[in-house]
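Removed: one protein chain of the complex. Kept in place: all other protein chains.
Now for subunit A:
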Amino acid sequence: MGRPLLQRSPMPGLGLSMGITLTMLSIVVLLPIGALLLRGASFGLGNMWEVVNRPRVWSALFLSFRLSLLAAVFNLVFGVLLAWVLVRYRFPGRRILDAAVDLPFALPTAVAGIALTALYAPNGAFGSLAREVGVKIAYTQWGILIALIFVGLPFVARTVQPVIEEIEREVEEASATLGASRFYTLRHVILPMLAPAALTGFALALARAVGEYGSVIFIAGNIPLLTEIAPLLIVIQLEEFNYDGAAAIGIAMLLISFAMLLAINLIQIWSRRRIGHV
(Lines give C-alpha, C1' and ligand atoms only; values in the text may rest on other atoms or scores of the structure.)
Protein backbone atom coordinates (compact mmCIF):
# COMPACT_ATOMS: atom_id res chain seq x y z
CA MET A 1 0.00 0.00 0.00
CA GLY A 2 2.78 2.55 -0.60
CA ARG A 3 4.00 5.08 1.92
CA PRO A 4 1.44 7.01 3.92
CA LEU A 5 1.12 10.68 3.02
CA LEU A 6 2.49 11.67 6.41
CA GLN A 7 4.23 9.29 8.79
CA ARG A 8 3.17 9.56 12.43
CA SER A 9 5.84 11.15 14.58
CA PRO A 10 6.08 12.17 18.22
CA MET A 11 8.01 15.30 17.19
CA PRO A 12 6.14 18.47 18.17
CA GLY A 13 5.35 21.44 15.96
CA LEU A 14 3.92 19.67 12.93
CA GLY A 15 0.85 21.87 12.57
CA LEU A 16 2.67 25.14 13.22
CA SER A 17 5.68 24.49 10.95
CA MET A 18 3.53 23.06 8.14
CA GLY A 19 1.06 25.93 8.48
CA ILE A 20 3.71 28.67 8.30
CA THR A 21 5.56 26.93 5.45
CA LEU A 22 2.53 26.36 3.22
CA THR A 23 0.83 29.69 3.97
CA MET A 24 3.89 31.84 3.30
CA LEU A 25 4.92 29.79 0.28
CA SER A 26 1.43 30.28 -1.16
CA ILE A 27 1.17 34.02 -0.51
CA VAL A 28 4.68 34.98 -1.57
CA VAL A 29 5.42 32.55 -4.40
CA LEU A 30 2.64 30.22 -5.55
CA LEU A 31 -0.36 32.55 -5.76
CA PRO A 32 1.56 35.25 -7.69
CA ILE A 33 2.92 32.70 -10.18
CA GLY A 34 -0.58 31.21 -10.41
CA ALA A 35 -1.93 34.70 -11.19
CA LEU A 36 0.54 34.98 -14.09
CA LEU A 37 -0.47 31.60 -15.52
CA LEU A 38 -4.18 32.38 -15.05
CA ARG A 39 -3.80 35.70 -16.86
CA GLY A 40 -2.08 33.87 -19.71
CA ALA A 41 -4.82 31.23 -19.83
CA SER A 42 -7.60 33.80 -19.95
CA PHE A 43 -5.72 35.78 -22.62
CA GLY A 44 -5.55 32.62 -24.74
CA LEU A 45 -2.73 30.68 -26.36
CA GLY A 46 -3.37 32.18 -29.80
CA ASN A 47 -3.23 35.74 -28.50
CA MET A 48 -0.10 35.03 -26.48
CA TRP A 49 1.59 33.58 -29.56
CA GLU A 50 0.67 36.74 -31.46
CA VAL A 51 2.40 38.87 -28.81
CA VAL A 52 5.52 36.73 -28.72
CA ASN A 53 5.72 36.11 -32.46
CA ARG A 54 7.01 39.55 -33.35
CA PRO A 55 10.54 40.35 -34.53
CA ARG A 56 11.17 42.66 -31.56
CA VAL A 57 10.19 40.00 -29.00
CA TRP A 58 11.98 37.15 -30.78
CA SER A 59 15.18 39.17 -31.07
CA ALA A 60 15.02 40.11 -27.36
CA LEU A 61 14.43 36.51 -26.26
CA PHE A 62 17.14 35.25 -28.61
CA LEU A 63 19.57 37.95 -27.45
CA SER A 64 18.97 37.20 -23.75
CA PHE A 65 19.38 33.48 -24.33
CA ARG A 66 22.44 33.68 -26.61
CA LEU A 67 24.44 36.13 -24.46
CA SER A 68 23.49 34.26 -21.26
CA LEU A 69 24.80 31.05 -22.79
CA LEU A 70 28.06 32.75 -23.81
CA ALA A 71 28.49 34.29 -20.35
CA ALA A 72 27.75 30.97 -18.65
CA VAL A 73 30.30 29.16 -20.83
CA PHE A 74 32.93 31.77 -19.94
CA ASN A 75 32.05 31.40 -16.26
CA LEU A 76 32.18 27.61 -16.53
CA VAL A 77 35.83 27.70 -17.65
CA PHE A 78 36.90 30.60 -15.44
CA GLY A 79 34.95 29.23 -12.46
CA VAL A 80 36.63 25.81 -12.58
CA LEU A 81 40.01 27.54 -12.87
CA LEU A 82 39.19 29.82 -9.92
CA ALA A 83 38.02 26.91 -7.77
CA TRP A 84 41.18 24.93 -8.56
CA VAL A 85 43.49 27.85 -7.78
CA LEU A 86 41.65 28.69 -4.55
CA VAL A 87 41.63 25.12 -3.21
CA ARG A 88 44.95 23.71 -4.38
CA TYR A 89 47.42 26.60 -4.34
CA ARG A 90 48.73 28.59 -1.40
CA PHE A 91 49.75 32.15 -2.22
CA PRO A 92 49.59 35.52 -0.49
CA GLY A 93 46.15 37.14 -0.81
CA ARG A 94 44.30 33.86 -1.35
CA ARG A 95 41.70 34.70 1.31
CA ILE A 96 40.99 38.08 -0.27
CA LEU A 97 40.65 36.46 -3.69
CA ASP A 98 38.28 33.90 -2.19
CA ALA A 99 36.10 36.62 -0.67
CA ALA A 100 36.18 38.67 -3.91
CA VAL A 101 34.54 35.77 -5.77
CA ASP A 102 31.36 36.41 -3.75
CA LEU A 103 31.25 40.13 -4.50
CA PRO A 104 28.83 39.79 -7.45
CA PHE A 105 26.39 38.06 -5.05
CA ALA A 106 26.68 40.81 -2.47
CA LEU A 107 26.76 43.87 -4.73
CA PRO A 108 23.27 45.14 -5.66
CA THR A 109 22.59 44.69 -9.38
CA ALA A 110 21.77 48.37 -9.98
CA VAL A 111 25.10 49.34 -8.40
CA ALA A 112 26.93 46.82 -10.57
CA GLY A 113 25.07 48.19 -13.59
CA ILE A 114 26.09 51.81 -13.17
CA ALA A 115 29.64 50.86 -12.11
CA LEU A 116 30.18 48.69 -15.20
CA THR A 117 28.73 51.42 -17.39
CA ALA A 118 31.10 53.99 -15.87
CA LEU A 119 34.06 51.66 -16.57
CA TYR A 120 33.16 50.62 -20.11
CA ALA A 121 31.57 53.82 -21.44
CA PRO A 122 33.66 55.43 -24.20
CA ASN A 123 35.10 57.92 -21.67
CA GLY A 124 35.54 55.32 -18.90
CA ALA A 125 38.76 53.62 -17.77
CA PHE A 126 38.35 50.45 -19.85
CA GLY A 127 36.05 51.98 -22.45
CA SER A 128 38.65 54.54 -23.56
CA LEU A 129 41.25 51.77 -23.94
CA ALA A 130 38.81 49.80 -26.08
CA ARG A 131 38.00 52.89 -28.13
CA GLU A 132 41.66 53.27 -29.06
CA VAL A 133 41.60 49.87 -30.72
CA GLY A 134 38.25 50.74 -32.29
CA VAL A 135 35.92 48.65 -30.10
CA LYS A 136 32.79 49.98 -28.46
CA ILE A 137 31.75 48.04 -25.34
CA ALA A 138 29.10 49.94 -23.39
CA TYR A 139 25.73 50.30 -25.21
CA THR A 140 26.54 47.27 -27.41
CA GLN A 141 26.09 43.52 -26.99
CA TRP A 142 29.63 43.36 -25.57
CA GLY A 143 28.47 45.45 -22.64
CA ILE A 144 25.54 43.11 -21.97
CA LEU A 145 27.90 40.12 -22.11
CA ILE A 146 30.25 41.69 -19.55
CA ALA A 147 27.35 42.44 -17.18
CA LEU A 148 26.08 38.85 -17.49
CA ILE A 149 29.57 37.46 -16.86
CA PHE A 150 29.74 39.63 -13.73
CA VAL A 151 26.45 38.43 -12.20
CA GLY A 152 27.13 34.75 -13.00
CA LEU A 153 30.77 34.70 -11.90
CA PRO A 154 30.47 33.07 -8.45
CA PHE A 155 28.13 30.16 -9.31
CA VAL A 156 30.51 27.65 -10.91
CA ALA A 157 33.43 28.46 -8.60
CA ARG A 158 31.25 28.00 -5.51
CA THR A 159 29.69 24.69 -6.60
CA VAL A 160 33.01 23.18 -7.76
CA GLN A 161 35.14 24.28 -4.78
CA PRO A 162 33.78 21.76 -2.21
CA VAL A 163 34.14 18.93 -4.74
CA ILE A 164 37.83 19.69 -5.33
CA GLU A 165 38.34 19.77 -1.56
CA GLU A 166 36.98 16.25 -1.29
CA ILE A 167 39.05 14.68 -4.05
CA GLU A 168 41.36 12.09 -2.49
CA ARG A 169 45.00 12.60 -3.38
CA GLU A 170 45.37 8.83 -3.70
CA VAL A 171 43.37 8.90 -6.91
CA GLU A 172 45.85 11.32 -8.47
CA GLU A 173 48.80 9.34 -7.10
CA ALA A 174 47.38 6.13 -8.56
CA SER A 175 47.02 7.81 -11.90
CA ALA A 176 50.59 9.11 -11.74
CA THR A 177 52.07 5.73 -10.74
CA LEU A 178 50.33 4.18 -13.73
CA GLY A 179 52.37 6.52 -15.88
CA ALA A 180 49.84 9.23 -16.66
CA SER A 181 51.21 12.69 -17.25
CA ARG A 182 49.87 15.48 -15.05
CA PHE A 183 47.82 16.85 -17.92
CA TYR A 184 46.39 13.40 -18.66
CA THR A 185 45.40 13.01 -14.98
CA LEU A 186 43.71 16.43 -14.95
CA ARG A 187 41.90 15.79 -18.20
CA HIS A 188 40.79 12.17 -17.62
CA VAL A 189 40.62 11.80 -13.82
CA ILE A 190 39.96 15.18 -12.18
CA LEU A 191 37.79 16.93 -14.75
CA PRO A 192 35.17 14.13 -14.97
CA MET A 193 34.84 14.25 -11.17
CA LEU A 194 34.13 17.99 -11.33
CA ALA A 195 31.72 17.77 -14.26
CA PRO A 196 28.39 17.29 -12.38
CA ALA A 197 29.08 20.14 -9.92
CA ALA A 198 30.38 22.38 -12.71
CA LEU A 199 27.21 21.71 -14.72
CA THR A 200 25.07 22.60 -11.71
CA GLY A 201 26.92 25.91 -11.39
CA PHE A 202 26.60 26.43 -15.14
CA ALA A 203 22.82 25.93 -14.94
CA LEU A 204 22.50 28.36 -12.03
CA ALA A 205 24.61 30.98 -13.81
CA LEU A 206 22.57 30.53 -16.98
CA ALA A 207 19.22 30.82 -15.20
CA ARG A 208 20.40 33.92 -13.39
CA ALA A 209 21.70 35.55 -16.58
CA VAL A 210 18.54 34.94 -18.65
CA GLY A 211 16.41 36.78 -16.08
CA GLU A 212 18.94 39.46 -15.17
CA TYR A 213 17.71 43.04 -15.38
CA GLY A 214 19.38 45.51 -13.02
CA SER A 215 22.99 45.13 -14.05
CA VAL A 216 22.18 44.98 -17.77
CA ILE A 217 19.79 47.86 -18.53
CA PHE A 218 22.32 50.60 -17.75
CA ILE A 219 25.07 49.21 -19.98
CA ALA A 220 22.84 47.80 -22.73
CA GLY A 221 21.71 50.96 -24.48
CA ASN A 222 18.31 49.27 -24.94
CA ILE A 223 17.98 49.70 -28.71
CA PRO A 224 15.09 47.57 -30.06
CA LEU A 225 16.23 44.58 -32.17
CA LEU A 226 19.86 45.19 -31.18
CA THR A 227 20.46 45.50 -27.43
CA GLU A 228 17.02 45.06 -25.90
CA ILE A 229 16.78 42.17 -23.42
CA ALA A 230 13.62 40.16 -22.70
CA PRO A 231 12.99 41.39 -19.11
CA LEU A 232 13.07 44.99 -20.37
CA LEU A 233 10.25 44.19 -22.80
CA ILE A 234 8.08 43.15 -19.84
CA VAL A 235 8.82 46.42 -18.07
CA ILE A 236 7.94 48.37 -21.24
CA GLN A 237 4.63 46.48 -21.62
CA LEU A 238 3.80 47.20 -17.98
CA GLU A 239 4.57 50.90 -18.40
CA GLU A 240 2.02 50.91 -21.24
CA PHE A 241 -0.44 49.09 -18.93
CA ASN A 242 -0.52 46.20 -21.40
CA TYR A 243 -0.81 43.47 -18.76
CA ASP A 244 -1.77 40.74 -21.25
CA GLY A 245 1.31 41.44 -23.36
CA ALA A 246 3.53 41.47 -20.29
CA ALA A 247 2.02 38.17 -19.11
CA ALA A 248 2.62 36.56 -22.52
CA ILE A 249 6.32 37.50 -22.54
CA GLY A 250 6.64 36.56 -18.85
CA ILE A 251 5.24 33.09 -19.51
CA ALA A 252 7.55 32.66 -22.50
CA MET A 253 10.53 33.52 -20.26
CA LEU A 254 9.33 31.09 -17.55
CA LEU A 255 9.02 28.32 -20.14
CA ILE A 256 12.51 29.01 -21.49
CA SER A 257 14.14 28.94 -18.05
CA PHE A 258 12.31 25.73 -17.05
CA ALA A 259 13.21 24.06 -20.34
CA MET A 260 16.83 25.03 -19.74
CA LEU A 261 16.87 23.71 -16.19
CA LEU A 262 15.24 20.47 -17.36
CA ALA A 263 17.83 20.04 -20.12
CA ILE A 264 20.68 20.68 -17.70
CA ASN A 265 19.22 18.19 -15.20
CA LEU A 266 19.04 15.55 -17.93
CA ILE A 267 22.65 16.25 -18.93
CA GLN A 268 23.63 15.94 -15.29
CA ILE A 269 21.88 12.60 -14.84
CA TRP A 270 23.57 11.40 -18.03
CA SER A 271 27.02 12.58 -16.93
CA ARG A 272 26.60 11.03 -13.47
CA ARG A 273 25.67 7.73 -15.10
CA ARG A 274 28.61 7.86 -17.48
CA ILE A 275 31.15 8.69 -14.80
CA GLY A 276 29.62 6.74 -11.96
CA HIS A 277 28.37 8.10 -8.67
CA VAL A 278 30.70 10.95 -7.74
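Definition applied: a residue touches a chain if its C-beta (ideal position, glycine included) is under 8 Å from a C-beta of that chain, and two chains touch if they have at least 3 such contacts; residues count from 1.
Heads up, the rule we're going with is that contacts and distances are computed from a predicted model.
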item: Which of "Sulfate ABC transporter permease subunit CysW", "3-hydroxyacyl-CoA dehydrogenase/enoyl-CoA hydratase family protein", "Thiolase family protein" or "Probable Ni/Fe-hydrogenase B-type cytochrome subunit" matches, in UniProt, the chain that is not displayed; value: "Sulfate ABC transporter permease subunit CysW"
item: Residue in contact with the excluded chain [from A:52, A:101 or A:130]; value: A:101
item: Sole residue of A:39, A:131 or A:272 that reaches the chain not shown, by the stated touch rule; value: A:39
item: On subunit A, residues whose C-beta touches the chain left out of the figure; value: 3-7, 9-14, 16-18, 20-21, 24-25, 27-36, 38-39, 78, 81-82, 84-86, 89, 91, 93, 95, 97-112, 114-116, 118-119, 124-126, 146, 149-150, 153, 158-159, 161-162, 165, 169, 172-173, 176-177, 182, 185, 204, 207-208, 210-214, 218, 231, 234-235, 238, 243, 246-247, 250, 253-254, 257-258, 261
